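Here the complex is missing a single protein chain, while all its other protein chains stay put.
Going by the order they are written in, the chains are A and B; count residues from 1 in each one.
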Amino acid sequence: MEVRKMKMPKAMDFSQKWDNFKRLSHKFSRSRISLVGLFSVVIIITLAIFAPLIAPYPEHAGAFVDYAHASIPPCREHLFGTDIMGRDVLSRTIFALRGALLMAIGVIGIVTPIGVIVGLVAGYNSGSLVDTILMRISDVFLALPSLVLALAVAAVLRPTLFNAMLAVCVSWWPWYARLTYGLASSIRNETFVQAAQVIGASHFHIIFKEVLPNCLSSIFTKMALDVGWVILIGASLSFVGLGEQPPTPALGTMVADGARYLPELWWVCVFPALVIVWMILSFNLFGDGVRDALSPEEA
Amino acid sequence: MNMVFFILRRLALAILVLFGLSILIFIIARVIPGDPARMALGPRAPEYAIENLRKQMYLDKPIYEQYYIWVKNFLTKGDLGISLLTRRPVQEDIKEFFPATLELVIVSGIFMAVTGILLGVVSARYRESWVDSFTRVLAYFGIATPSFVWLVLFILLFGYVWPILPTVGRLSRGITPPLHITGMFTIDSLLTGNWRTFWDALLHLIMPAIALAMGGLSQAARITRSSMADHMDKDYVTLLSAFGVPNRSIFMKYLLKFSLIPTISILPLDIAALFANGFIAETVVNYPGLSRYGMSAILNKDLNAIVGVIIVLGAIYTLVTILIDIIVAYLDPRVRLIRRAT
Partner (left out) sequence: MSEINLLHIENLSVSYRIYRGLLKVLDGVSLEVRPGEKVALVGETGCGKTTTVKSILNILPRQAIIHRGKVFFKGKDVLRASDSDLNYLRRRGVSMIFQDPTASLFPIFTVGDQISTVIRAALSEDANNTQLKESSLFETALKALRAASLPDPERILRSYPFQLSGGMRQRVCIAMALATPRELLIADEPTTNLDVTIQDQVLRLISNMVAEKNISLILITHSLGVAREIADRIYIMYAGSIIEMSQTDDLFENPLHPYSRALLNCVPKLTGEGIGQGVPGHLPDYLNPPLGCRFEPRCPKSMPICKKIKPSLKEVAKGHFVSCFLYDSLGG
């Protein structure tokens, strides 16, 4: 097994990659509920990208006021009703998907390389001083529930979507460091890594060409499973006003604003809340499917 | 003996981590843009008052000196500094607000553990029954729904549409709080035999407690179910039933203990994280607990309060992690004995 891995060509040619992809997508599509998740994720992404074309009143996503049409309950013109400023809740909800998605992409895009590199370096040098220092630092960040740390950091910075993203990153990277650390410190002892060391390969080569490729499927799985969590934390931050600022719509903010007018204007709050649930649920189902497709054991 | 050594080592590490956390939070709290003294006193306060406050808070000194003073005061006097918002020592505030949150976390945690484990066990025991399907769906939604969404939906449903539960605070207006014994209203009212207060306090707890519990509950149900279903198909279970050991005793004595290990290594952390999720939930229902205090400290940049609350939460969280390690080592000899060998 290890020997075969060593002989593996550096890059797979296209047909191999295509075969690999077909095999994974077959495993993924065996579960109907993962397909539902995938379908739903595609809808969410489409809605977010084409929000200006899809939303019935795209101008309502900004600083728009129309008191003549304020607080209309759900009807044919306004499926989700309108808020106290007369803005179409559906349109604002569709636009708010953008912030939530950007949040997820941003956080996972920033956190993964940082966490993975820290984990690789610490894991490859496991037992050394570098390992101890890096992992103790990550322990410090893990000594708090991630929501609290994210809240604290977000509160310190000016409330913007980007800063909320940074705040979540601060509390999130250690999970990737932990995961990669565990993988790397065990892969380090595999024969093919030792063989590479004997040949005289550089540390850089070993870490990125031998160890990292063997961590990738676990890392991808974690990324897929994490999207839902990040959206959840992002929604929580924007719920307390520490995300995207008005008049740009954010799902959490919409729920918080709407909650003030319960029960009369229930639609202002309930629809964005349900969209949050729908969004997280879809990404979780999708993530479960990715996990099953990437997990090595055959069922 | 080795176990004692293991616990001591973990405690030493925990203290190190908490030191690190205090430095981290201290730095985060001090990079706040703007002058905290000015913010506390308002724009119209005279310059000398602000200067005084800054001196009082050592804001005129470099940050490492500030940290040194903070640590010294904390370790020698248990002094966490003055809250800019309440103008009282932070430790006093924490002492006042902590019992309310603890009460909420306990009720929520009990609900989470009992319901989660029960649903998991029943759906593993009766696989593919309606309970199993129900638990599956509930778990999907439970994990996907932030606690504030649960809370808002509960308020709408049980506060307004079918008004059976109070939506705000710890006690209804007109009900006097019980004598302060533990600070937890339900327990204090029970101790003093005040049933009306007990009932009212409990009603106020139900909605936030359940909303907070939903996520952890779903996770616990899911983990318990899959771990138990996994074990049920294993040879060691088949072997015992092949020897005519009654199913009930296999289930109660062997399967339950073994299957709950993964749940037990997650559940306490989920419960400790309730303090954090409470930051938002307590704010929504205006429940006067430590989490709401922490939330308002964060939103109002109340430096000492932020650091104080976060250190307390960090200490709780870290202790719970150690507790889990001890419980799991106690339950699973592989953890205990193999660690000893290395």
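Quick note on the criterion: a residue touches a chain if its C-beta (ideal position, glycine included) is under 8 Å from a C-beta of that chain, and two chains touch if they have at least 3 such contacts.
What you are looking at is a predicted structure, and each value in this text was computed from that prediction instead of being measured.
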Contact set of the excluded chain (shown chains only): B
Contact residue for the chain not shown (choose from B:55, B:77 or B:334): B:334
Hidden partner chain, touching residue among B:9, B:180, B:196 or B:234: B:234
Hidden partner chain, touching residue among B:48, B:130, B:162 or B:243: B:243
Residues of subunit B (touch criterion as defined above) contacting the omitted chain: 127, 233-236, 238-246, 249, 253-254, 257-258, 261, 331-334, 337-338
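In this section, only the chains that are shown with their structure count from here on.
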Parts of subunit B lying in touch with subunit A, wherever the complex brings them together: 13, 16-18, 20-21, 24-25, 28-29, 31-33, 140-141, 143-146, 148-149, 152-153, 155-156, 159-161, 272-273, 275-277, 279-280, 283-284, 294-295, 298-299, 301, 306, 310, 313-314, 317-318
Of all residues in subunit A, those that touch subunit B in their complex: 136-137, 139-141, 143-148, 151-153, 155-156, 158, 228, 232, 235-236, 239-241, 252, 255-256, 258-259, 262-263, 266, 269-270, 273, 276-277, 280-281, 284-285
